[in-house]
Each structure stands twice: as C-alpha cells, then as structure tokens.
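The other protein chains are all here in position, but one chain of the complex has been omitted.
Letters A, B, C, D, E, F and G name the chains as they come in the text, with residue numbers starting at 1 for each one.
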C-alpha cells in the first residue's frame, strides 16, 4: 500500500476494518467522532455491522455481546464515555472475551474540554473498572503507529482473550500524517469462530460467557487464572522505544504525543551538547519498569513529561526507586507541552544533578 | 450515647443521618443494601430526602444535583455500581461540589460475587473517573470507625469542596459490633447554604456549577487550582494508625478488614517473639507515603496484605523505594485472609531478611 | 382405570404446594412428615386412580417435577 | 405615521435572515455590503414607515436583536 | 429424572421434561414463578426445534443463574444491559435466535434506555420480562413496578407514589416504539393464564424467527419470599392487585405478527 | 443593548429584551432555533416573575453554554443526566422552579432512562426538549430522532431504519408515564407555532409551580448548520418533514393542568 | 482471659443468626468485645444460614475465622461442614434431633442434645437454637446464663414476646444438658 495523508481517527478506524473488524458499536464524542463517522459508511459498504448505540453504556455492552460471539469487535470514545464504560469493561475482563477500545483522551475532569490530554492514564492502566484486572494499554505517538497498534491490539486481544485499550489523545486523533494502511484482511468465516464462543450450541454442549462465580473460592480461582495470564502478558508484551539512551545522562520518559514531542527535545538537547535520551513506552500496561530500573541506575536524572498532573510519573517513580531524581513536566486541560518548555526543565534537572 | 450492637451498613447510614445528611440517593446492591433500606425509613421519618434512583448513574447525578445546592448528600454502593458512577464522580470532582460516596467492596471483576474484597483500591484512589483528580478515600476497619469516618467524610467534603469516598468491604458492611453513634446534629437551615450553592439567584448574581472550561488555558487554570487543593490535602489529611512499630523489624501494611486482622497477626507474632509492627492507613488517598518511607529505612522487610491482587502494594513499593524488600499476601474473589496464613508469610519474610 | 397418570421426580420438589391447589381432582398433597433429599416436604399423589391427566400440575410446577400421561384418545379429525 | 417601530441591536445580529422572511411588511433586509462587529451582514429596516409593530421579527429572531414599539391602542374593555 | 415406573400401554406421554432445560434443580425459592416461565421457554424452544440455534441472555436478578437451567448457549449480562448485549450478539449472529430473560429491576429501572432503544430499533430479539413488583435477588427492595402502598425493604411504610414514583408500565411504553412488533402483558398466575402466556412466548419467538421486529412478553409474576406470602396466596394476591395496575393485554401486534402461522 | 433612538410618545413598548436573559450574545449558529426557544423561556420566567427562584440545568449538546445566556442560577449536567441532576436539585429545593433544557441526543438517547423515570416519578420539573433530529454539537451525527433517509455524518447514505432504528417518539412515550402531567409536542418553525410554543412553555412552568407533576415541551427545531441548509429553508423543510414523523399535539394533559389559571 | 470464636449454623428458619446475636449481646453486657458476622449471599435462597460470633476480653482482630473454638450445628449439613474445623480443645454442640451422625473427634468436647425435640416439647421447634445456646453458655462459661436470659428479654421482638418464658426454659434446659 502507498502512503496516504491520513487523519488519525480515520486511520485507526480503517485499519481496524482492514484487520477484520466485524462489528463496531459506538457513540459520538469529540475528539474521536470521525472514527465512528468513517465506519458508519465503510462497515455498511463491506456488509459488516455498524451500529450507533444510544450511549456508551449500551455501546460497550453491545461490544461485550459481539465479543462473546467470538468476532473482532471494538468501540472508540473519549474520557467521559470511557468512564461510562467502566462497568462493562470490568465484565469483559471478568469473562475473558477479546475486545478493543480506543480512547482518544481529552481535557477533564468532568466535561472539561476537547483538547488533547493524557489524564486517563490511571483509569486505563490501573483499573478501567471495578475489581482486579488490567487491560493491555497501547500508546501510539503517530498516525502510522495507531494504525499498526490497532492490528496489534486485535492480535493481543485474541491471543490472550483480553481487553486491549488504545490510549490516543486529541492530537493523534485529529492530526493528518502520511501513513500506510495495512492490506485488507479476509474475514474469519463463521464456522471458524473460537470454540468458546456463543453461537448456538448445535452439536455440542452449551457454551457460557459469564463473570459470576458464586463462592469465594471459585471466584478466587478465576482471579488466580486471570492474574497468571496478566503475569504472562507482563513477561511477554512490554513494548517501548528508545532514542539515544546508550550514553544518556539524563533520561526523558514520555508517551504518545508527548513522546514524539520529546524526540524533538532530545534532538535539540543533543545539539546543545547535552546527553539526553528518551524512553517512550508503547505499552502503558504492561509498563516497562524493568528497563526503567536499569536505566535509572545509569542516569543522573529522569524527567517525565505528560499531559496530566503526573500519572505515569508514579509508575516511573516506582520503577526508578530513588536511584536518580525524578522530575516532572506536566500540562493539563488540553495544553500541549512545547519543546522549549521541556528543554528548560531538562536544563534545571541538568544543573540540579551536576 | 451508649454502645449498641450495630451492623456496619446500618451504622454508617444512621451516622450519616446524624451528621446532617439531607438527601440520600441510591440503588440497591449487595453487600450494602441495608444502608439504603435503613435510610428509606429514617430519612422520611426525619422529613429529609430519600430517593431510590433508577440506577447508579442516576443516583450519582442526583447526588451531584443536591450537592450543587450545598446540602450534605451521599450515596452508597458496591463495585459494579461504583463503576457506573465514574463519569458522575468526575463531574463532581471537576465542579468542586462536596459529596460522600460509600463503597462496600465485593469480589470482582464483572459481576463476581458479593463476598468482601478490596479490589477497588486503584479505582478509588487513583482515579474514580476520567481526568486528573483524586477523591479523599477513607478506610475504616471497624463499625465504630466507619461511623466516625462518615462524620469526618462530610467535614472534609465541605472543607475542601471535594469528593470523599469511604472504602469499606463486605465484612465491615455485614458485621455487627458494639459501637457508639454520634448525637443527632441539627440540620443547617436553608439560608445558611454556602454562597456558591445554586438555590435561586434572588438578590444576587447567578451562581454556576460546571466542569466545562472551553480553551485549554482556562481548563489548565482550573486543574492547577484543583491540584493545589489536592496538595493541601496531601499535606494535612494523611491519617494512619500504628501498632507496635517503635521497635519493629518487620512491618505489616494493611487497611480495613485486613488491617484489623493484622492487629491479631501482630499480637500473635509478638507472642512468638517476633518484632512485628503494623501500619494501617486510614486514608488511602492521601497515602501515608512519607511515613512509610521513614519506616522503610528502619525495618528489615515489609509485608503488604490485601484482599486484592496487589493494589495498595504499588503505593507501598513506591514509598519504600527498595529500602527493604516488600512482599505481598493477597486473597481474591471474596476470600478473607486468615491470621495464620499471614503469619506464615511473615515467617518467610523473617527468614529471607535475617 | 385412571384416565391419567403422573410420575413425580420427588427430589426436584421444593414443597411449594402450587400443584396441590391446582389439581382439579384434588389428589396431590405434601408429605406430612417425610422429607426429600433437599429437605422439603414433597408432593405425593393421594389417589392416582382419580388422575385425569390434565397436566395442570406440570404446567404450574416451577420445578418441573411432573411427567404426565393420559389415556390414548380415539383419533379425531385434524383440527 | 408608522403604526410600529423597531430598534435593532445591530451587533447582536448574525445575519440569518429569518426576520427578513417573516416580516409581513417586507421591510427587513440584510445589509448587502456592510458588516457588523461580528463580521455578519446584519439586518436593516428598509422602510420604517411600513412597520406595523407586529413583533414577528422579534419573535423569530434567535438573537433577540429587536425591540418593538407599537402605536398606543384606544383601550378596549378587558377581555 | 426418570423413575422406573411402568407406564400402561394405553397411555400417551403428554407432558415431559423439556429437552431445552438441563436437569439442574433451580436455586429459586419454593413456588417462585421464575421456574414456571423457565419451563415454558424451554418448551417453546423444543417445539420450535431451535435448541442448537438459540442464545440466551441472563440478567442480573434472581434469574442470574438461568444459564444453568437451559441447555443452550448463554451469556450473563451486566445489570440492565441484557438487551444491549443481545443486540451485539444478534447483529453478528443474524441467523440465530436470541432471547433475554429479565426482571423488572433489570429491564425497567437500570436498563430502561437499553430496553426502549432495542425495541425502537426493532432488534430481532425476544424478551421475556418477569414483573414481580420487587427486587428479589437483593432482598426485596422496591422495584419501579412495586404497587402503591406495597411494603418492601426500601419502602417500609408502603410505596408512597407521590415521593417514590409510580409503578412503571413498560408494555405501554414499549408499544409506543416503532420497532416493536409484538408487546403483550400476560400473567402466569393460574392455569388459563399460564397456557396463554406460553402461547405469547411462542409467538414472541416466532416473531423473531420470521424477522418481524422486537417482541416482548411481560409476565406478571410473584416473589413469595420477599412478598412474605405463601406461594399459592401470592398467586391469588397478584391476580387481584397486580392486574389492577398492570392491565393485561396485547399492546402492540403488527399485522405481520398477527398473520404468523403457528408451527405447533 | 439599547440604542439612542427617540421613541415617539404615542408608542408602547411591546417587545423588549427579556430580563431573565443576560446580554451575552450566544454561540449558536446563525438562524439556530435554540436562540428562539431561549428567548421564549426567558420571557416566561419574566412573566411569571420567578427569575430569583429559578434554577436551570444545561445539557451537553449545543445548549451546553445555556448558563451564559440566562440570568438565573444554573448547573451544567453530564450528557443525558440533566433530569437526574434536576431531581437532586428539586428535591432539596422544593420551593424553587427547576427546568432542564435538552437536545434529542441528550434526552432521547443517552438520557432515556433518566428522562422516563423523572417523568414516571412525577418530578415537579419542567423540561424543554429541543428536537432538531441531529447531534449538533459533535458535528451532525445521527440522532435517535433523525428522520428516515436523512443524511448525517454517521448515516452517510441516509438513515436506514431497518438497520439504524426508527425516529424515537419521546412525547408519545412520556405520555405513558403516570407521573407526567403535561406532555406536548410543538414546533418553533413559523409565527403561529412560535406563539403556541411559548404558551406551552409557560404552561409547563406553571404546571411545576402548581405542583401538578412532570411537564415536558418537545419543540421541533432545526440545525441549519448540520442539515446543510439555509436557516429559512431549514424551517420550511422541518415544517414539512419533521411533522410527518413527529405529529404535533398534546399527548398528555391532566385535568389539573387543563384547569390552570393563566397569569398573563 | 476469655476468648471464644463461635460458629452457629443451621437451616434458614432455625434462628442461627438470632442465637448468634444473643450471644453477642450477652458478651457486650458482660463488658467484653464482640463481633457478629453472618454468611450472606447466594446461600440466602433456601440453603443454610450461619454466623460467626467472637466474644473476647481483648480487642478483636479478625471477625472472620476458619477454625472456630466452638461450633453449634443445628442440622446435618452444618455438622458435616463444621465438625472437622473446630479447634482442638474446642466445643461442638450438636442438635441430634436433626443430625444422625456422630462426631469422631476426641480432641474436642462434643455435646449432643435433642434440641429440636426439646424445643418441640416446650411448644415450638423453632426454639432449638436457644436450647443449643444454653448448652453453649454452660459448656464454655463464656457468658452467664442469666445474662443470656436478660438479653433475650431485651431483644425479643414484639411479635415473639409471647415466647419469652418458653425461650428461657429452652435456654435453661440446654444448659442443664451441658452440665
């Protein structure tokens, strides 16, 4: 496929379709509505399922239903909508059906506004709902990466029978960039639905999708199995990208839009003769804590940059465990950090740790 | 008042009423329904507002409305219901109205079961909804303490115009214990509603309760104010209880029901000649990290016990920052840890760190 | 001979007594002193000869305790 | 003399033109070339003499641009 | 299930345990109408020969464990979201028969939006709606359908409608949606009504199979436990009191549904 | 607001800027009916003399900033939850006049449960429901009220009701609730209908003040921007097409409401 | 030091929960610390009901225990479940009217008494719980029988008032049999 100039929202939607998305359910919310709009035409064109739900609560439970039937299904939303999905997300996690949810983050709390933000980090990585579970959380920093991550998300969801979230932000959703879409994948024919899927019990014992387990011991057993799976994911699926960390004395940690901004910061800092490197987590859960612990032992200081009051910051602090000072550059409410502002904080960190 | 044998759910409900609760909105869910049931009679008796809502989503938004009018108001629920409230909680936080929400935790994820659990720790302390905020989270370990904490919760909510959550579990809700209720407080008369409250604009400029701030700069300013308030709370409202930590070589950290179980563990361990102490956080947010960091420097090892896969564990690890090994004893799905099992893990830690 | 006949899955019965009220022949009763495996006073037939095979018991029983038989009818014209 | 009269808050106008269609006297039009402070071609009265003071313009205007006056009526009996 | 008895030659089997039900004994209280309706649904599945094509959606409510009792593929939905989940399922399995089985708290309180919109979209789904005027599972709190004056654990002095709202009439509401093809209120409280309810359930399944639109059968039922009544008395009470606030009848039936040929 | 003009002695002021509105110019698009209805609500508040007793609840939708335009206490609710929030407010301020102002996405999609239950409880609230058949604020996606065949950004080939559901008739639904005292569908699309709508709004406020129950005025409106029509053309189109799917009329009016004395 | 961790268990209507509450009230009345916690949840539909009561001179840590120091079993399933769990040196009270198996434990004190039959004789089989409670008080010496009787008087519901004297007799009878 050739490169095209693609808007992030349209790109991830089309990428999902080409990765075999069979059913999309969603409710409009800025700044991701173009994804829903794109699929409203394309899915019908391809003879697949598109349905605008009456709310995000309904949308996630429709996804839950379709996922229970073993098809590739997803929804997309932004903060307030994601919050409404929390119960459904927990049910999806508890009954171990594969599903993908894209969250294009906007300013909060409450109605806030619709500018880019990363303030749903905690919500997505720590919980996403009541009870013990973590979804896999992927954090793209470009239109190309969100395209690629949609494919990855479906593969991981299917492989682990788990919930996968994609943590974008308004900037990635609204931006156009040149990127390449994947080729159209053929749909899995119905008879190939996974053997746990509920599709009618003809010729076999009935299947059941549930998250109810009466009796503490039973539910604990399920939780232990879930935790074992999460452990496996922790061991195998940590992803991150490093820029110039080999000789870095100062380490930047940032993801998504801020991550890509920090590549410029690294370039500028290097021009100014500072040995700065960047670790950009591509999975927010599982988090690259082992790698950070290693780097923490080697660098003079760490600067975390986020569009939030400091959420990933806590995970970085935990990983670094005071091996080096950890400082924070955060913008909120839709303000996107600028290269020179981050550079200024790097300078301070440099002096402080010299 | 004399001591009575009181069930946790009834106790906190009656305590709320006596602390000036003017309006309760809720939706039944085990294991907290007795609170709603108790108030269904008592509030009407006292001429106050009790309304069983059509859902938790409606309940929290009714609370939001009543709170906007400057009255003491609350709801109570359990995991799945709390998850449904996430959006509303974020609005309440974003528009800075005081409200109290009691969460009597049960096994998850999904429908799970109704036995005691502590697996909503992340949900409550890290986020409770989309965007940047933390509610204050109080963690009672006895019927008396949940009574006392309801009063504290309303005071803190009013003082900081913030959301306060009470993190109970099925055991605290269902248990009867002897405890003393506070005396009946008189209701604040309507003219004394706070000056920001919306009660009709007669004779003054209109008031507005909103969480919408167009323009990134405006919303950032609001967030900065919010964060400043949270910082103030961090500095002033950390609460915890210590048992025998003075000479402790091994430190237990546990809250709520597990916290009280661990007092027995400490007693038993001491009988066996082990120098064990317990730190029991009473506020989960703000978290007693400074105190833990101090203790971490002094002890040989730390054992965290929770009814979860390890949630508070992460905060403890961050605070201890590898000054001492941190180990974990966790039960899930409604299983309550037993004294001897925790003792066994303490023994292991003892040997490991000798 | 009886027109109908019921077979009772005794251990499914929870002793709710609905069938005893509905039986037009009044031949169902709860065992006054024996318990089934679940610990309930279960249903019994007091006089099977009077059973008319109406299946009312089966239709009202929430626990599907009854299997019902009825005398073969002389085939009529199809309705 | 005109039966009615309107006062226009020019800078509130967004030039939607609803009033120009509704005016029974057909005396409202959008300024063909002048803009108001908001940058819109705003409404103007072409012939105030023909205004009958019906307030239709005021009632349909989404931006409450109009204030309307009408000739005093000879007081009638109360309805 | 079967007991070793000799069945005389001249006897026809006229009622047997439905194939579509498992042999698991239910957790329902003695005399609970849930069991009666389960049986009817099982029979309808048998009669239509759709066991292998049917997918059930269990609610949160006393029927939460319904999946144990039906020998068909099942999912357990979140409280109130059965029809949203069913929509997701049906849309990706358009050739399967999907039904939800829901209580009044589930369908008419927390699930109101999902219910109304599934109906209004005309989802090809069948809903069995058990209206027992109370929240059974959680210990007898007031339901949106609780009758005026009725004492529950959350209306201890009896439902005061002026404060707590009125019994909600879901069938009347659903009949106002364009997508509903068949909306009826029945009861399962005596022999004629049980026979009639079963017919309605069958029609509601056939409506789906024929692709005619959304079908909902509201069944007036009892909860002897939380009503604090003996099972038979509760049937009598319900017949008298519930029908007063919930008039029986078919509130919507499109011509196509009317014209359905019965496959008996 | 005022301009220095000489008003002849023989002239009466017959229309002036309502006191209950602030002087802030709205953010609505040129020709948007939201502005017309705002004005009417402002006038009604003036006429009833309740500015200081009124509390408004803004929705999420194009009217999200309504609080800027009314000179009364206001809250901004979460999307769809205006009536839940209003319930909380009214219950603790029973002597105040509380109204919600909501769009079709807010009231009839995500807020369906809150809407139906506030009505069914008979909350003493007044709801102004702007039905413009589209999601204006988010860029013109299909609403639950979008007409068959209508092109929107999420129904690019026109709404196919068989797949996307039918235009939902909320007034018909709300009329089925016991707590609703006054439910009417009006339009604000030409002079007579505007005059009539204002009367309905006034009645809906009076209904609340008199404590008669829940009142909802559905107002058929336009969204010239997302309909891609010139403002006047959009009024004409709406009059023709919308009324076909949303018949005008009063769907419920209790005798007490009928008997209301007009304080004009 | 006094400290007992008791589980009382039986069928739904047998009053296990109330007996537990009475024990807790009695402990309170004697100025001890007490906790009472019921089993709750799915077991509610039909099934059994049980509660855990801890009465202690010291502040109570864990309100939920796995191995009781005393168990009162009013029916067969309860016997099967709790008999093996009683801590060595503990006490097991068995309602032999409904439990037709015997305990094989020789490291605990087993008190077997026909509680339901005694209760029926006293007028109401539902008083078996009090017979057993009387035995428990007697066997453990945890609380005085008079205290229990006084608490019974204080906490019997209006509707049950008429059963006060028979109830007291039941307590008494149980205590006698445990002597």
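Just so it is clear, a contact is a pair of C-beta atoms (placed from the backbone, for glycine too) under 8 Å apart; a residue touches a chain by one contact, two chains touch by 3 or more.
These figures come from a predicted structure and were not determined experimentally.
Among the residues A:124, A:245 or A:265, only A:265 touches the chain that is left out of the figure.
Residues of chain A in contact with the chain left out of this view: 3, 5, 30-31, 113-116, 170-171, 174-178, 257, 260-265, 267, 336, 338-339.
Throughout what follows, only the chains that are shown with their structure count from here on.
We define each chain's centre as the mean of its Cα atoms; on that basis chain B and chain G are separated by 34 Å. Averaged Cα coordinates give chain B a centre that lies 60 Å from the centre of chain D. Separating the centre of chain D from that of chain F, both taken as means of CA atoms, is a distance of 24 Å.
Across the assembly, chain A contributes residues 51, 54-55, 57, 80, 87, 91, 95, 110-111, 210-212, 214-215 that each touch 2 or more other chains. Shared contact sites, meaning residues of chain G that touch two or more other chains, fall at 41-42, 46.
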